[in-house]
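A single protein chain has been omitted from the complex, and every remaining protein chain is retained in its original position.
Going in written order, the chains are labelled A, B and C, and every chain counts its residues from 1.
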């Protein structure tokens, strides 16, 4: 868990467009998740391990075991949000709240996991028209912007525009404009429980966005930023404390209080 | 919907402690929800209508019809969060995102609706020990603090302490201290979708907190602050726009685009 | 000071371009400040009094007496920031911290008073090229956005772009895009001391921006939002309190403590 250990990254891809859409296959012959994974792998080098999983695996490839050893999860989905099992969504949610980082990409704004983390509709304006997107940095010394040009130019991309129905971000990192004149909060961060969340909007399946070095660099920076620095920690149950006993949380076991950590009974005061 | 029309308030109470706990019955003989309702009614006067509903009514008293005509909902629950029907939770959530205000009180921090709106565990430290709670204003010109003493003194109250696992608030209005030395972000606001959310922590069933004029005044101020100023508006589905046609969102109907509002077909460009 | 009393508004104009630049004279024959004042006056009606003052008056028209009776000050300056007397800047700053609202317009981003309130350079990217500016609402139920179209279209305007060196806003209300592709946080709010601050960027002297009804409406909304609801209150000197004497702050007078409010000596404990 120390800062020099490799970051364990999982890139999750819906991988449906790639099976049915020749145009997408041409751009992403190995699947979008593999292009994303290769991009961040080449930038993070030995500092990270990068695995991929897809929707059609059992448990979508995201078993308890896989998530427990994942530091940062990248999520790309678009047309099959409803096919993601609620049990798996619940599991991812729990791991984020316990410390796992998550990067939600593009159309993942409408994924079950992002909506669960945000508590809002996460809806937005859109138009798929090959707009040029300019990604402007508004937080110049944020680690996610390290080495990113001002602006980062995406030659063609689906338009996502405001109003974007998300909670007020902890940090607004990027704002995009589009040829049509729309604007979008395209890079936003949140803390949720003990985990860090970064949403980054460029990346429609119909454009070669994830082949772009600048985009890859945003993702690599985001992974470094979102990595946990401490082991998972659960806070689902509320700890009880005796007066001025700041160090020994207690749990009610039906008959009396027991030590939160050891389970040892605590005599009534 | 104009600012001079009465605010339609619903105070929702779990109303379980009141049935089984003589000490609570003594403090709140008509149920906690009735005391809360009477308090805000006396402060808001003609500017509001204040109704009450409880868990044991059909649909917990919160039918689509009731919620559709509610401007601000107050929520108090503690021991029966799991008995609240997920369908009703979903309905309340939708109404908040469409513009209904909500005040979540005390142990409502662990309610399904608050967790859904926040996306976190909403857990906290606690101790029920009759601590004196001092509620300090940290946003002195916020409308919710209007007329509230610095500090507001609650002679006896359950301790709720940090870490409180909530998203970074939009506005931090109150911070409390307790006799035992703990602190708590006891008044926090959020915007979620088109609705406003205010969480206020004083108010355990074992203490006569809601009989206090200062506490009632916080609630009345909160109701005024959270009231919607525009009709409900849904943003569940993402609107599509043609280039530079800023005023006419479109919806895909399977065969082509139709006007978002009128349903009229829009010819391909 | 109650919510139904008229809001006392002062529109302050630098009024220099208007004296030397025929093009500006043509757009604003009575001076920009008069056009701004007429616009908000027509929208606020009896709910406000709207006076104007300019740089070349004694004390720039902003004597202690004038400021003491001003609820909300609008500030427009561009080429003569350095001609504003530091004493007057200090006075305005004090009044804002004590509760006066302030709306800083366009090139006022580089005014002494805005820099003083922000603590940063308040610099930005610019280009004066007749760009179309689209002002997008990103906080749809904020009172400043009431009745503002999505987007508000400004046919021609100077480009102001990111990075805009301001502190993280309390609320991000508007984001603009420009024909050239730049983006700008064009409407931001802050609380400073007991006063409210709204910066709104459209409004270069070379374009008839302040004749636009939508722009006027943003300013009128901003005035309503920034108005103080309580009398001025100074917090320059730090109040001292005895233990658990929450209601009686004390001041050290050299020989002992005296009551903060009455000046009555307080005996040593």
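The working rule: contacts are C-beta pairs under 8 Å (C-beta built on N, C-alpha and C of every residue); 3 or more make two chains touch, one makes a residue touch a chain.
Every value quoted in this text rests on a predicted model; they were computed, and no experiment measured them.
Participant: From the list B:140, B:156 or B:239, pick the residue that touches the absent chain.
Facilitator: B:140
Participant: Looking at B:33, B:185 or B:227, which makes contact with the chain not pictured?
Facilitator: The single option touching the absent chain is B:185.
Participant: In the complete assembly, which of C:132, C:192 or C:211 touches the absent chain?
Facilitator: C:192
Participant: Out of C:6, C:45, C:239 or C:256, which residue would touch the omitted chain in the full complex?
Facilitator: Final answer for the missing-chain contact: C:239.
Participant: For the chain left off this view, which of C:8, C:41 or C:125 is in contact with it?
Facilitator: C:125
Participant: With the missing chain put back, which residues of chain B would touch it? List them for me.
Facilitator: 132, 134, 136-138, 140, 150-151, 161-164, 168, 171-172, 175-179, 181-183, 185
Participant: With the missing chain put back, which residues of chain A would touch it? List them for me.
Facilitator: 99, 134, 139-141, 143, 146, 149-151, 153, 191, 194, 196, 228-230, 246-247
Participant: Given the full complex, what residues of chain C touch the hidden partner chain?
Facilitator: Within chain C, the residues touching the omitted chain are 97, 110, 116-121, 123-127, 129, 131, 161, 163, 165, 167-168, 170, 179-182, 190-193, 235-244, 246, 249.
The rule is simple: only the chains that are shown with their structure count from here on.
Participant: Can you work out the rotation angle that lays chain A over chain B using Cα coordinates, in steps of 5 degrees?
Facilitator: My answer is 180 degrees for the C-alpha fit.
Participant: How would the chain A/chain C interface be labelled, same or different, where same requires over half of its residue numbers to be shared?
Facilitator: same
Participant: Centre to centre, by mean C-alpha position, how many angstrom separate chain A and chain B?
Facilitator: Measuring from centre to centre gives 28 Å for this pair.
Participant: I'd like to verify one number: the distance from the centre of chain A to the centre of chain C, where each centre is the average of its C-alpha atoms, in whole angstrom.
Facilitator: Centre separation, chain A to chain C: 38 Å.
Participant: Can you tell me which residues of chain A touch two or more of the remaining chains?
Facilitator: Expected reply: 161, 163, 168, 179, 181-182.
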